[in-house]
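Left out: one protein chain. Kept in place: all the others.
For clarity, chains are labelled A and B in written order, and residue numbers in each chain start from 1.
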Amino acid sequence: MRYVDEYRDAETARALAARIAALVDPGREYKFMEVCGGHTHTIYKHGIEDYLPENITLVHGPGCPVCVIPMGRVDDAIHIARQPNVLMTSFGDMMRVPGGDGSFFDSNAEGTNIKMVYSPLDALKIARTNPDQQVVFMAIGFETTAPSTAMTILRAAEEGLDNFSVFCNHVTIIPAIKAILDSPDLRLDGFLGPGHVSTVIGCRPYEFICSSYGKPLVVAGFEPLDILQSIYMLMLQLSEGRCEVENQYNRVVPWDGNPVALRVINQTMEPRTYFEWRGLGFINYSALKLRDAYAKYDAERLFAVPGVRVADPKACQCGEVLKGVLKPWECKVFGTACTPETPIGTCMVSPEGACAAYYNFGRFSRQRVREATQV
Amino acid sequence: MTDTEMYQPGTAHKTREEEVLDRIDRTRRARARVKEERITLSHGAGGKATQSLIEAIFLEEFRCSELEPLEDAARFDIDGVRLAFTTDSYVVSPLFFPGGDIGDLAVNGTVNDLSVSGATPLYLSVGMILEEGFPVADLQRIAASIRRAATAAHVRIATGDTKVVQRGKADGCYINTAGVGVIRHDIVLGADRARPGDAVLVSGPIGDHGVTVMLARGELDIAADLPSDTAPLNGIVAGLLAAVPGVRAMRDATRGGVATVLNEIARASEVAVVIDEAAVPVRNEVRGACEILGIDPLYVACEGRFVAVVDGAQAELAVETLRAHPLGAGAAIIGRVVADPPTLVLLNTAFGGTRIVDLLVGDPLPRIC
Partner (left out) sequence: MCLGIPGEIVEILTARPDLAMVDVSGVQRAINIGLLDEVPVPGDWILIHVGFALSKIDEAEAKAALDFLESIGQAYADEMAALQASAID
């Protein structure tokens, strides 16, 4: 596969690993946070940590839009799905996220009609072909996905559909990064910036991280070599005493972002004053809602959602994992009470969640496995 | 850990992470329970939920020595004749897809379960559950497919049943088939027979069926030139058993895919299975579709592929034997069995790293077969 296979080459990986190792100061520990859940997934799926020296630790951040959805919002979505004639549509990742009273999957077992879709456009198609159903799209994601929801709303308006609406749970990345930076528990040396969010917002929004917090950030692609190269670029910055935003993923990310995407987001949506993030608490101006002009497509206005705040189960330490304070296996319930089939928290349920990634891909003792996997 | 444990000669000092992993391992080995109050689609996906359901409810209620191995077919002796007996139900949607239909699946699926158990398949039963309003022409088509598939597999449909349910149930047509076959006395196979040093083979490219059916549903708007791989495996399996005496186990990789089969073998034999990502054959189109949807081909159902574990010394002979058969053109050695860490399936990524391949959780592809 072009633009994919070249970035999975093992030879080049060894070469990059050697260069990274050469830059490491033996007495020092390095902690880099990869913000984006997609990066966490790639890191574990391809075994990238096997290429890093012991003193470099990758800390998993909160950039997993499924992971940060509070249980109360899942309950709200199920409440909408239970209304007469409602056909709810959702990305696959959301289907097993536990709310206060079960997940979408569980809810379907009780009689709701929540269908998995690949694209919001698929939801629109379902609305067109099912005029007697109220089709609701559960919109989640960072700025990567918000433009797609926005375009879909604009299309719905163009076509004059009156049975389509969006339950908007889009969140924005900068406030989350800022919350991490302001967190007293964490000491990081740099960031791997979210590659696909950056195709929309560009690289400028990260500049404050260097200027105000003194940490470098490299916008990274999602193939294993992209990640290794980005780590190399961070190490190079540290060794050369530089602190700036760099774009490793420049084959896809324009420095100024995508103006069309930003425009359609702005046309259809506006920031919420505050929004609750699972594990991080309430963050100001960190999420989006539909503008008044598009009220007709706003499920939150069409259906009265309970909006009840559901506290995370006592055992759940998702918050600390999302902030990178705890590694997945350090959570008290990891792997025992909380597993991918019986998840307590979202970090375990989303395929991009740090706990899921570690449990599904990385749950083995490196020492024991080293012998097993030698040819 | 007590002081004496810690300083026991030969006991490596465990890191905290290793302690956590051990604790998790113990939890995974604990008795299966079904915590849900209602059946969800996960229970039919072939992964962890299915396993829990089978162990906690069916095995508990029906327990007997023939059922316990939970292999693809039950094996038992009657008056000196070794028989294999199996059943499968087919609820695929859509009923007709590129490369076949529910009729083909119904025959091949059961033939294959018998074949990988080392049996020569002989007779099938066909139980049909039809929805009120189902077109008779479609039923005719399916019946013709069953006939053709049975002829190709050298089995006979010896008995059957038909029921009709009200409009809205049975999604057109559901089929159950049961099958019986005879096993030669010298064939000994079992998922618990894998040992360190064995080689792991797959008979061809994986994931074709699952992806074909998913695309055929039309909901994803993805087009590809890809047919289902549904096929009767009795010929190619018989060829393998005849040429290679050291076959330990075979499983057809249906619901849950190759990953599920490997996990079942690793668990049953208490060994580790290590596979090389670069060695696993996957068609470009399957890869493309899986990349778009974020699904791993290792978990996607096949309906005409099987996994074989053979004595390491006979691996080359085995793969050549498979490749000599038309259905085995893409056969490959994908990995090997090692002793440690037991019950885990490990993958050497093409990139050079390592990760585990766990049992499927949830249900990325509902109703593939």
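Miscellaneous remarks
Note that in this section a contact is a pair of C-beta atoms (placed from the backbone, for glycine too) under 8 Å apart; a residue touches a chain by one contact, two chains touch by 3 or more.
These numbers come from a predicted model, not from an experiment.
If you put the hidden chain back, the residue from B:Asp77, B:Asp221, B:Glu270 or B:Glu320 that touches it is B:Asp221.
Among A:Val264, A:Cys318 or A:Ala357, only A:Val264 touches the chain left out of the display. From the set A:Leu23, A:Ile43, A:Val66 or A:Cys347, the residue in touch with the chain omitted from the display is A:Val66, counting the whole complex.
For the chain left out of this panel, the touching residue among B:Gly127, B:Gly288, B:Gly312 or B:Gly330 is B:Gly288. Touch with the hidden chain on the side of chain B covers residues 215, 220-226, 283-285, 287-289, 291-292, 294.
For chain A, the residues touching the absent chain in the complete assembly are 1-4, 6-7, 9, 11-12, 14-16, 18-19, 36-39, 63-66, 91, 93, 118-122, 140-142, 144-145, 147-148, 151, 194-197, 199-200, 222, 225, 229, 250-254, 258-261, 264, 352.
We take it that only the chains that are shown with their structure count from here on.
Chain A contributes residues 1, 4, 8-10, 13-14, 44-51, 92, 95-96, 105-106, 108-110, 117-118, 122, 224-225, 327, 329-330, 334-336, 339-342, 351, 359-365, 367-369, 371-373 to its touches with chain B in the complex. Against chain A, in their complex, chain B makes its touches with residues 12, 15-18, 20-21, 23-24, 27, 35-36, 38-42, 48-49, 52, 219-221, 272, 274, 284, 287-288, 291-294, 338, 340-341, 344, 346, 348-356, 358, 361-364.
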